[in-house]
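Before anything else, here's the structure in question.
Of the protein chains in this complex, one is absent; all others appear in place.
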Amino acid sequence: MTWEGTAVSLAVFLPVAGALVIALVPRSRVSSARTLAVLFSGAALVVGIAILFGFDYGSGSGLQFELHTTWIKSIGAGYHVGLDGISLPLFELTLLTTFLCAVYSLNRMPTGASPKAFLALMLLLETGMLGTFVAFDLALFFVFWETVLVPMYFMIGVWGSGNRQYAATKFFLFTFFGSVFMLLAFIGLSFQATPHTFDIQFLQQHGGAISHGLQLILFGGMFLGFAVKVPMWPLHTWLPDAHTEAPTVGSVLLAGILLKMGAYGFIRIAFPTLPYAAVKWAPYIAVLAVIAIVYASLACLAQRDLKRLIAFSSVGHMGFVMLGIATMTTVGINAAIFGMVAHGVITGMLFFEVGSIYDRYHTRQIAEIGGGVLRKMPKLGGALALTAIASLGLPGLAGFWGEILALLGAYQPGPGLDVGLYRTLMVFGGIGTILTAGYLLWTVQRIDYGVVPERWDQVALEDTTRVEWLSWAPLLALIVVLGLVPTVVFGITNDAVRALTGFFTGGG
Amino acid sequence: MNIDYHAIAPELFMTGTILLVLVFDAFLPEKRKQITMPVGLIGTVGALVATLTLIGADDRITFGGMYVVDQFAVLFKVFFLASAIVVLGLSFRYMQEGRYYQGEYYVLLLSAFLGCLTMPSSRDLIMLFISLELVSAPGFLIAAFRKTDPKSNEAGLKYFLIGVLSSAVMLYGMSLIYGVTGTTRLSGIAQALATKAGDSNIALAAILLVVAGFAFKVSSVPFHFWAPDTYEGAPMPVAAFLSVPSKAAGFAGLLQLMFVAFLPKADFWAPIFAVLAILTMTLGNLVALRQTQVIRLLAYSSVAQAGYMLLPFALVTTGNTSLNHDAFAAAVFYILVYGVMSLGAFAVVIGLAREAPGAHIEDYRGLGARAPALVVAMTAFLVSLAGIPPTAGFWGKFVIFQVALDRGDIGPWLAGIMVLNSVISLGYYLGIAREMVLVPSEVERRRPRVPGLVTGLVLLGALAVVVIFIYPDLFARFPDGATLVGR
Amino acid sequence: MIHVAWLIPVLPALAFPLIVFLGKRMPGKGAEIGIVAVAVSFLMSLIVMAHFVANGNARPEEAGFTWFDLGGFSLQVSMFVDGLTAVMFCVVTFVSLCVQIYSTAYMHEDRRYTWYFAALSLFTASMLNLVIANDLIQLLVGWELVGICSYLLVGHWWEDKVNSNAGIKAFITTKTGDVPFLFGIFVLILATGTSNMHSINLGADQGAIGQGLLFAGALLLFGGAIGKSAQFPLHVWLPDAMAGPTPVSALIHAATMVAAGVYLVGRMFSVFFNAPHFVLLFVGIIAAITMAITALLAMIQDDVKRVLAYSTVSQLAYMVAGLSLGPAGYTPGLFHLFTHAFFKALLFLAAGSVIHAVHSNNMSEMGGLRKRMPLTFWVFLIGAAALSGIPPLAGFWSKDEIISIAYKSHTYWLFAFTLATAVLTAFYMTRAVLLTFFGEYRGHAEPHEAPVAMAGPMVVLAGLSCVVGFLGPTHLFAHWVHFFGEPFVIEPVDYGFAAISLLGAAAGVVVGYGLYRRWRVPDPLRRLGPAYTLLERKYYLDDVYERGLVRSIQYPVADAVDAVDRRVVDGAVNGVGLAARGMGGLLRYLQSGSVQRYAVFLFAGVVILALIFTRVT
Amino acid sequence: MIHLWLPLVFSAALFAIGVYGVLARRNAVLVLMSIELMLNAVNVNLVAFSKSVKSVVAVAGATAAAGQIFALFVITVAAAEIGIGLAIVILIYRNRESINVDEVNLLKW
Partner (left out) sequence: MIASISSQEIAFSVIGVVGIISALRLVTTKNVVHGALYLVITLAMIGAGYLVMAAEFVAWVQIVIYVGAIVVLLLFALMLTKAPIGHEALDNQQRGISALVSLAILSGLVFLVLDAFRTTTFSPLAQTSTAEIGQDLFKHYVAPFEVVSILLLAALIGAIAIARKDEP
């Protein structure tokens, strides 16, 4: 039991331990549950930071902090976890975001049922998300993948707003629908290896040997699972509902982390293990991705509900991520990972802000807020403006690199892909950036700018509180740091992505 | 002739317990009749202990090959006895508070469990038939045990009529099997069916008819119609009994028939099971979507679950031994897992019976705040039934998918239909969770008074569902090692 | 010293966070930080400039470090300092310094005073980064950042929706140009494997890039210039951008940011020059259209800032036109950029002073200010004269060069356009001066002369506007800024052409004086009838964009997409759910409650299964 | 010497008639009687086969009398079933004053 071997597992399972402890807190001492949540997610984060220091950035392509033991002999599943350059950024993002959510929950707990349960579910969710990013065994991956469903269902369903039951059910059913087919594909894939195995590394190395027809089918199964999670157009309709109705912390985690799981799955599993199918499927994925970009930004223009608007924007931003992946180039996939981290930070932040606005105004309708937030609460409004501007892909802020490099990837897609098609898509993607800028600036105008409407003029609304700053500051800092020093991500991912693209450029 | 008394010790214990309960019943005063339950419980635990001594032992063949105690049988016996303990525990307060003939009830219940015990050891058509009847006949009666309730009467009548008709169909099939093969011994039937005699239409038709009898027991479409009505009308612990031990007994019998007697004709009957499995899971799930009475919903759910358990049968082929073994193990594993989660769900409903005797879904509103532990457990069971990690049900489905995809040919299609069904099923499983947790109660309600015993069982079940998930090998190696003698 | 030229953008960049976080606690509310930073930058710029003044053919200074590696190619943060860079440094830092000093008075009572200065610092840093960049992506970063600063500063008084609208319009319109620009960058990166601008230029010169790629790359890059430098058809944002504080207009929308497009073309001139000839022709056509139509628009504006804005667009087109003439026009084009920065900034600051005094932008509410604000009048007059091309002021020299080069390079149509525009320019500036400073005062507020903080910068700029023009005929400028190694065609100033352009200017002044000597309502130009209406409606371009494109996307199209999303896409999802429930609802009727019906199903089931599966031989 | 098909067809007829009775009669006792017909049909089969299967192969557990013993068990179980069935019928009659099977449909859907 070395530190190297256990660190990842420790970080993954600390939250679930915390969930159990919180569940055992007596009803009379509920307030201590909040402290516990911060402690446990913080402890996990500390482990994560220690990993960050122990990580050998020179060999990001290999697995580090690896633990590989048997788990379920009868099924052939192993407990194989580890981190490489692709996992690490998302892993750390998850740790950070959840910790910040716990901090945020210190005084901004959604109203409704017991806060104890809420925090326990949040920590359970964290374990699922973390596990997804470190699992190197398909069965284990799937287990973590699905573990997020139940906590998120209840987070939306119990602590959500208005139409929460519908949204929660839709979220659960839709994502479950996708993932069961993915499971079938996983199992089918495992039978293609000799000996049968679920080990992702092994399957990556032997992906080329699978017959072409079968690859296409297996990819189809995985596509359903991953695409729903991303979500890709037209499988996205659960997202606006779920994000809109979820409590603030739920939205932050959904947008910040959960969506990344789908794209990560494409990168980690679908593309490298099925190289032939990847080439065949990639153009369709790219087309859907670009449709998502344009469609989502148009839909955003039509939203009257601030939170729903932000939710829809995720569809578009994930479109850029998927476009990057579908280019099957080192640049594109690096861009995708960067885009995921950036979107996690930015959209997470946006949902925090929207949540705080809702806490004060008790409405999410843009027309009812009526503008003037920047006048009424300069700090909150300023943070919102900054984040929105980051979201539209301004250089110097986090949102830029993912978008631009995804488009660059599309200009010169990987071998076997139709350059003409991808360049056309690039053009539409570019148009999408204009529309994106349009709706975000329009939103900032409608929320932040203008004079304070009469109905709010006399109402005392507190500007950003200390706990809010505490939970936001790291994200705001990251928005700037990622924009100015993109190496903090690319330095980690590049080697791993190059190794990964080798599986489909070399082996395809 | 020599009788291996060690081999049949569990059955002997059980028989003794039945008689003892009968005696206690006769002499106990009216107000103390509930004491018969602990008596039965002690006997059942004794039988369980006796069974545990058989684990890992050599296969014991007694009564001239008619009765075999192999690891398959032991596994099922342990399962039946464990579920007997659970059902007894669930019955205790329910029966005591419901003005039932408690003594007779426990006698009948234990008799049915005796039938369960003999079922997995029966390697002869006659023995199978008797075991099946011993499971069913007391069931007919206890289903109608709430005597003044017309619904309970109706439950008994429907169960009885469909049961007897199915028995008749099955017996007709058995008679034809006997006529074609000249024997009632399962291994002999297999030998004969492997010859030219097995090629006749009549042999195939006979197999179909026999399957029909067991299809009734496991509530497969179109033999399932009794199940929702009977579950709903019967006393709740009886519904729990029907949904798990009784169904598992049907599967135990079916497994022996199919994997021993009829295996040479697998290419014939596997497609039948494919049809049955598809119909069963699809119809069960679709109709369950529209249920508002929880027991009835669980009944349709158990129909659908039977479909999943039937699916491995459809994957069997004549000749591919290792695949057949995997299919067998998958079916057994799913049955065992199903037992845990389904009994758990029923236990929750029974635990709430004081507050919600009608078990209408609206009665459960806002329960999340009033009985969090129970709701957490119920959620675990429901999620498990839907087959979602982190619960045992996930591995249950997983192994079936594995076999299906390994099978190739129709396997992937069946797996595809099964996953679609999982999604549909999630719709109503979530429906229950939604009512319990998400929907607040319109009226002010107290915290439910759940019998301690039931709460304990529920929590134990929830724990089991999670533990089996974390380390399924704990559980999964049993079916793997559970070889059927004569195969 | 030149090795640390990178400090020039870094200092204002550091000032930005300092002002944001500490500004409110400083005695000058943060303004002093920005001013000091940019002042130091300006001094350093002068030193850098001196380096090139001392040696006209000094080697450009290149330096950089890797920003990040990605797959095969590595992105650098780098600097490329040559004469052009040095000139731009000076212009940017100097104008920024003037504007910031001016703003301390102009923005004195603003509620977001500190933030205003922070944004100015950020802008200055971004602009300087754009100038110093030797990497296209790095340039793009600066390019977009100045855009967002423009957005923020145009919408500085966002309490009024008009202002924030203008900010959005400015950003989105330029962004529309940025997208082709981005693709142009892609083309060049993929064509050369690097984003280093110097390498790309060398590649283009050495013929390492195919003609097709150069063609696409140059045209797409010019897309960016069209947006940023407000060329037709994306010029529409600049007049609206006048909604921002006037000093901002002076800095961003006159002197620096809008010139970035011209600078880009100049910086990447090898690409344009080596591309098929059509590219430069296209550039020239765009410039010609732009200069003419916007000069016409400037004639009828009532808002003094809009007059200046249209004038700016028109003058930018001059610069572009100059560049379109190839190496010969390269230096004149950029020289005009240089001179224009001074006198246009001056004009804006002076206009700001007027606006500050009369609390209105409209010339119809001014008049007669000559006496009340003599200093402002004089500096404005100097600016206007410079712009109109009255010798010996700055504008004369630079404009004259472009006009004469156009003729000499046999591009007569462009010559015609430039000359006509010169006439128009003189006309509308005469009109502006007359309406503002002559006649009777028509306003309501009590005008007063500008305070020292405002007057100082104006005077300095006015002085410079008078003298910088001589850098042209003395060929000093050409020594610093030239294309391809050696300064191009150095010949004495052709006084013939100078006379022609002077004549043109004089014509404009005379006609303007004739028409606007006295205040007249309605505007005498209204007699043009439908043509006036066409100008009043801005050639209906705004209507086409606004109603035809923006509003239709914003409302009907977006709403349609949303409806499709809810009804069709989501409808399909919910439809599946409903269908399942519906089927369940139908199937449950099988469970009729009649046990004998169940029995029928049972037996029928057996029979059917037997029929299907038993082989009937 | 008897042709095997003769008792088998007899049995089939009884079985089919029993099925008809079960499906078409509403009186519960008549339904029970019909069930008896079906079970008896099984017995006819078993007895006939027990007399004829000697000629079939020698396989495990093939005893001479198996068929008849099977029939005896069927008779016994049938008796028990009838007892149970009648008990339920009487219970229903007590609660509803009727033993029409088709009226028993409280539970449905």
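Here the chain labels run A, B, C and D in written order, and each chain numbers its own residues starting at 1.
Basically, a contact is a pair of C-beta atoms (placed from the backbone, for glycine too) under 8 Å apart; a residue touches a chain by one contact, two chains touch by 3 or more.
Everything quoted here is computed from the prediction, not taken from an experiment.
Student: Which shown chains does the hidden chain touch?
Tutor: Result: the unshown chain touches B, C, D.
Student: Of the residues D:14, D:59 or D:107, which one touches the chain left out of the display?
Tutor: D:14
Student: Of B:48, B:90 or B:142, which one is in contact with the hidden chain?
Tutor: B:142
Student: For the chain left out of this view, which of B:9, B:82 or B:180 touches it?
Tutor: B:180
Student: Against the chain that's been left off, what residues of chain D make contact? List them.
Tutor: On the side of chain D, residues 1-10, 12-21, 23-30, 32-34, 36-37, 40, 43-44, 47-48, 50-52, 54, 61, 63-66, 68-69, 71-73, 75-84, 86-91, 93-94, 99-102 touch the unshown chain.
Student: Under the stated touch rule, tell me which residues of chain C contact the chain that is not displayed.
Tutor: Residues 594, 596-597, 600, 603-604, 606-607, 610-611, 614, 617 of chain C touch the chain that is not shown.
Student: For chain B, which positions touch the chain that isn't shown here?
Tutor: Interface residues of chain B facing the absent chain: 1, 3, 15, 18, 22, 30, 63-64, 66-67, 99-101, 104, 107-108, 111-112, 114-115, 118, 124, 126-127, 129-131, 133-134, 137-138, 140-142, 144-145, 147-148, 156, 176, 179-180, 200-202, 205.
Keep this in mind: only the chains that are shown with their structure count from here on.
Student: Between chain pairs A-C and B-C, which one is joined by a greater number of C-beta pairs in contact?
Tutor: Of A-C and B-C, it is A-C that has more C-beta pairs in contact.
Student: Mind checking the centre-to-centre distance between chain A and chain D? Centres are C-alpha means, answer in whole Å.
Tutor: Chain centroid spacing, chain A to chain D, equals 64 Å.
Student: Round to the nearest whole Å and give the separation of the Cα centres of chain B and chain C.
Tutor: 77
Student: Compute the distance, rounded to whole Å, between the mean C-alpha positions of chain A and chain B.
Tutor: 42
Student: Two or more other chains in contact with one residue: find those residues in chain D.
Tutor: 22, 31, 101, 104-109
Student: Quick one: which residues in chain A touch 2 or more of the other chains?
Tutor: Only 173 qualify.
Student: Note which residues of chain B are touching chain A in the complex, please.
Tutor: 329, 368-369, 372, 379, 383, 386, 388-390, 394-395, 398-399, 401-402, 405-406, 412, 415-416, 419-420, 422-423, 426-427, 430, 433-434, 437-439, 471-473, 476-477, 480
Student: In the complex, go through chain A and note every residue touching chain C.
Tutor: Those in contact with chain C are residues 170, 173-174, 233-234, 236-238, 240, 295, 298-303, 329-331, 334, 372, 374-375, 389, 394-396, 400, 404-405, 407-408, 411-412, 426-427, 430-431, 433-435, 437-438, 441-442, 445, 448-451, 486-487, 490-491, 494, 497-498, 501.
Student: Which residues of chain C touch chain B in their complex?
Tutor: 577, 580-581, 583-585, 587-588, 590-591, 593, 595, 598-599, 601-606, 609-610, 612-617
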